[in-house]
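The complex appears here without one of its protein chains, the remainder shown in place.
Chain IDs A, B, C, D and E follow the sequence of writing; residue 1 opens each chain.
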Amino acid sequence: MSDRKTALVVSAHAADFVWRCGGAIALHQDKGVEVTIVCLSFGERGESARLWKQEGATLETVKAVRRGEAEKAAEALGAHDLICFDLGDYPLTLDEAAKHRLVDVLRAVQPAFILTHSKYDPYNTDHMATMAFTMEARMIAQAWGHNPGEKVLGAPQMYLFEPHQTEQMGWVPSLFLDITPVWEKKRAAIECMEGQHHLWTYYTNVAENRGNHFRRNSGGQAGGRDCKYAEGFQAVFPRCVDELQ
Amino acid sequence: MSDRKTALVVSAHAADFVWRCGGAIALHQDKGVEVTIVCLSFGERGESARLWKQEGATLETVKAVRRGEAEKAAEALGAHDLICFDLGDYPLTLDEAAKHRLVDVLRAVQPAFILTHSKYDPYNTDHMATMAFTMEARMIAQAWGHNPGEKVLGAPQMYLFEPHQTEQMGWVPSLFLDITPVWEKKRAAIECMEGQHHLWTYYTNVAENRGNHFRRNSGGQAGGRDCKYAEGFQAVFPRCVDELQ
Amino acid sequence: MSDRKTALVVSAHAADFVWRCGGAIALHQDKGVEVTIVCLSFGERGESARLWKQEGATLETVKAVRRGEAEKAAEALGAHDLICFDLGDYPLTLDEAAKHRLVDVLRAVQPAFILTHSKYDPYNTDHMATMAFTMEARMIAQAWGHNPGEKVLGAPQMYLFEPHQTEQMGWVPSLFLDITPVWEKKRAAIECMEGQHHLWTYYTNVAENRGNHFRRNSGGQAGGRDCKYAEGFQAVFPRCVDELQ
Amino acid sequence: MSDRKTALVVSAHAADFVWRCGGAIALHQDKGVEVTIVCLSFGERGESARLWKQEGATLETVKAVRRGEAEKAAEALGAHDLICFDLGDYPLTLDEAAKHRLVDVLRAVQPAFILTHSKYDPYNTDHMATMAFTMEARMIAQAWGHNPGEKVLGAPQMYLFEPHQTEQMGWVPSLFLDITPVWEKKRAAIECMEGQHHLWTYYTNVAENRGNHFRRNSGGQAGGRDCKYAEGFQAVFPRCVDELQ
Amino acid sequence: MSDRKTALVVSAHAADFVWRCGGAIALHQDKGVEVTIVCLSFGERGESARLWKQEGATLETVKAVRRGEAEKAAEALGAHDLICFDLGDYPLTLDEAAKHRLVDVLRAVQPAFILTHSKYDPYNTDHMATMAFTMEARMIAQAWGHNPGEKVLGAPQMYLFEPHQTEQMGWVPSLFLDITPVWEKKRAAIECMEGQHHLWTYYTNVAENRGNHFRRNSGGQAGGRDCKYAEGFQAVFPRCVDELQ
Partner (left out) sequence: MSDRKTALVVSAHAADFVWRCGGAIALHQDKGVEVTIVCLSFGERGESARLWKQEGATLETVKAVRRGEAEKAAEALGAHDLICFDLGDYPLTLDEAAKHRLVDVLRAVQPAFILTHSKYDPYNTDHMATMAFTMEARMIAQAWGHNPGEKVLGAPQMYLFEPHQTEQMGWVPSLFLDITPVWEKKRAAIECMEGQHHLWTYYTNVAENRGNHFRRNSGGQAGGRDCKYAEGFQAVFPRCVDELQ
């Protein structure tokens, strides 16, 4: 375990970490935070429509392509580590073994904060299952009697990254993160996702519009901070501070 | 207008600022933030039962006592300024003139953040009226066409301080502030409120228990920060940040 | 002021108290509780379509008919008192004078509990205005400095009676009251409302179905209490008890 | 009053109808629905920062420019009528006279549906005040005893158009409207708003991304409808239908 | 697979489809929509109290009676198909095999819309489990990589039918369906449920009162549509439309 500050992303499918927190990953890596990404699946069955329309597609070929894209994207973002759990998707198989594997990662990484999916998602039950799964794993990793002797996890914040169709998910951002300095990296990572061209513009629009929200919430035309691109996150737990801002 | 960072508290009745954010006031003053307190009323009719039980009590004598207590408490906290709007209470008279007066204060103070009551309070409609009133005044103060030429207000965060019976108010803290360094000052301010002895222990208990929440949310037994006393606040708007923590 | 237990109903329009809590009124009168009904208006403009379709209708003739129906209904229920504020409807004129008048009634009656409308009603803003108005009047009546010397109000529960289209109003019953013993009285009161025939069956159905809910929640087929007719109410404040049941 | 189907937009400030439902206006006009727009104010004080930064600006010059832009935009959308109430903004003066004026418009227009602001908006209290004001006016217009003899209003749906920062407003779209056929008109209307260049791209992004939501909710890659631009609306009341779809 | 429009009902227990959407089934069949009903269980353990009180009752005899009633009811409604999964009830056994079976039905039927239970039900966890199960199966059926080669499911709306005690379930109807033309069929189906006589009147009352809501929401006394019986449904997803109404 390194002495550097660390963070952990738990992504249901291979591409989620790119669209939803690619900026946060690149930005924190630039600041010296080591970001580990866990992909629970490759999104091979449910998020690879274009690949399945190609002749001869099999689960293995689709997974291979998706894995390749995820690796390229993680590299484009400068992520410290990418761990593919390969649990299968639609639905994810979130069994005992998977749970302990995530607990092990949490304890090994000792993240200062965790990024994962929204609490509710009627379109994609894998997403909300991932959030619940991560919340449970965090609790287990905090238990002194779970694998006694290991370093116990503290109380890392959980940030829920932006889902598709936020309003239907009941997701409300509690903060906006300025990702302007790393936008080019996020866009490069987005462009690794060749099977989902239709989302490139979509998430570029999202980043631009969240930039507008950043500007407005930091003061707007009366002293607001300039910001071209941003990402939104919803904090699960209250923060502990020594000063208000 | 000073060059120092400033903050504004909007308190429905004379004592609210003591119980609910006395620690925040003292702490920020210690850090060089100038905190101005606006008391919309003295709580003369609705929160002075003990005084009214004394023979010969009149609105003026009750207000005088309450004003005195508020001034002593503000002094104990080291507050930069205490402004009493004297609007009457139960209910507050929140008319056009009062609104413009608060807008003027907002523009004069240019607070980095605002502290006020919760959004809902079925026990005390003055409290929720104060929150709505402050939210509207903040909007007016941001309008370039309101008293053109004056310095327009930016986008200060609104922090809703802790109401009595939090769960009934739908109030959820999004942060805990460590007020241990200034606890003695807050307790001294609390003890200025001679008519409300029954609340001294109550709000001391609250501060201790919020300290427990601070410790737990900062890591608990696995690296949590020590903290004896804390206050909780609910942020109304999303924050704008350059880094997650 | 009598020594008997008392209750207060605050009804936006003349007929609301019949449909929504006529059973509670009759039942408590039977138990020796004196129930006072305040009708803020006659529902003359907004709830008297049939009367307005008659030739020669004027505000005065409509109000007279509605007043007559309300009086007959109150009598059918055995209500202790019916006070018509005659504030006008659609919308109600809830000014300072009206507020103090309701505060005066609250102090004079000293109700053990208050019955009024739901918190939200997008169909009928008079209803939600009545709830907010009653909540504020209750607070003022509790203030020791409001008309000092008068007997101050305690902390009577507020029960929100059943609105039309409950789900759209966000109304959730926290209790069901068995009104079987007084059903005939409620039905008789309902039949006083000659201009709203279409609601007679509607509210009879409601009473029957709430009876089903009473049976089910008291044990259903495994020991549930028999009950043919019931009314539902949502409590605003927590109860204080010496035993759980 | 025409025999054609009609609709009514109630916009707090001069530009709101453009960003938030310009597509709906143009689309329905194309379908033969007469759309009347009520602007309660010009947004002269609160939404004209750029104009106020120009030397010599006065309330009258700013209002004149904003009125001109609103008229040009309404024309670009082909709106049937634009009515400026000129009530002042930040805050709107929503008095008795204004209320009756809106009731008169509702009765004269007899809209099949109404478009207005979201229920909650902590950034802009004018927006939520407009929604509450419209809801109340709708109720009054439905009262048979209000100006007896006039044609009474039915039960037009209220659609809440998209606010800025939807998640903070608790706004959830219940439908997406395909505005692709009239996008050029909406964009032309947007470009009439010369003082708010920074919002042109913002609302173009919104329209594109709502188009994505339309495609996905109509079937996505498995038979979804093509749609390039859409607007989202939240219905206040349940619909009445003869068939599910 | 037929060329006709289809719909799918997913009912936790044998009788749910009758009480909650019998009208919708009969109505759409009359309109040429083929409605398939999946009963996950017969409600043999939890909803057959009367049968269990008879001497000699066994799981098999109870299931046989309940199956017979369900078949008669489906016939009375003219349903296209009734599929009994026979998973056991109280609780339902919603395992992997059951899930794939429902996915297979979804793909075979290709419903234009799905009818199922409410999201929450503290009285009957089978009901909410059924909703979650259906939501997940819908997602799997949409995955191109699940059983590649099969026709992938589009994005059928999910309509949540009316639970018992709607307010406790947080169920809010977003539409009312006029079932007057098929009321006799629904009533006939209801009368097939011989073990639950106490619900016959209950659900007749519900249908009448929802008819009242239909009339009111379509215009009430000012042009509302006549409707004697209706059913309410809550849509899970936003609709995609070309025109507002």
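The rule we apply is simple: a contact is a pair of C-beta atoms (placed from the backbone, for glycine too) under 8 Å apart; a residue touches a chain by one contact, two chains touch by 3 or more.
Keep in mind it's a predicted model, so treat the numbers as computed, not measured.
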Touched by the hidden chain, which of the shown chains? A, B, C, E
With respect to the chain omitted from the figure, which of A:49, A:64 or A:236 is a touching residue? A:236
Logged for chain A, residues touching the omitted partner chain are 99, 132, 135-136, 139-140, 142-146, 148, 158, 236-238
Residues of chain B in contact with the chain not shown: 49, 123, 164-168, 171-173, 198, 201-202, 205-206, 208-209, 212-213, 216, 221
Suppose we count only contacts with the excluded chain; which residues of chain C make the list? 7, 24, 27-28, 31, 112-113, 142, 144, 152-155, 157, 159, 173-178, 213-214, 216-225, 227, 232-233, 235, 237-245
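Note that in this section only the chains that are shown with their structure count from here on.
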If you average the Cα atoms per chain, which one ends up farthest from chain E? B
What is the size of the turn, to the nearest 5°, that moves the C-alpha atoms of chain D onto the matching ones in chain E? 180
Between chain B and chain C, centroid-to-centroid distance (C-alpha), Å: 37
Can you list every residue of chain A that touches 2 or more other chains, as numbers and ranges? 49, 123, 168, 173, 213, 216, 221
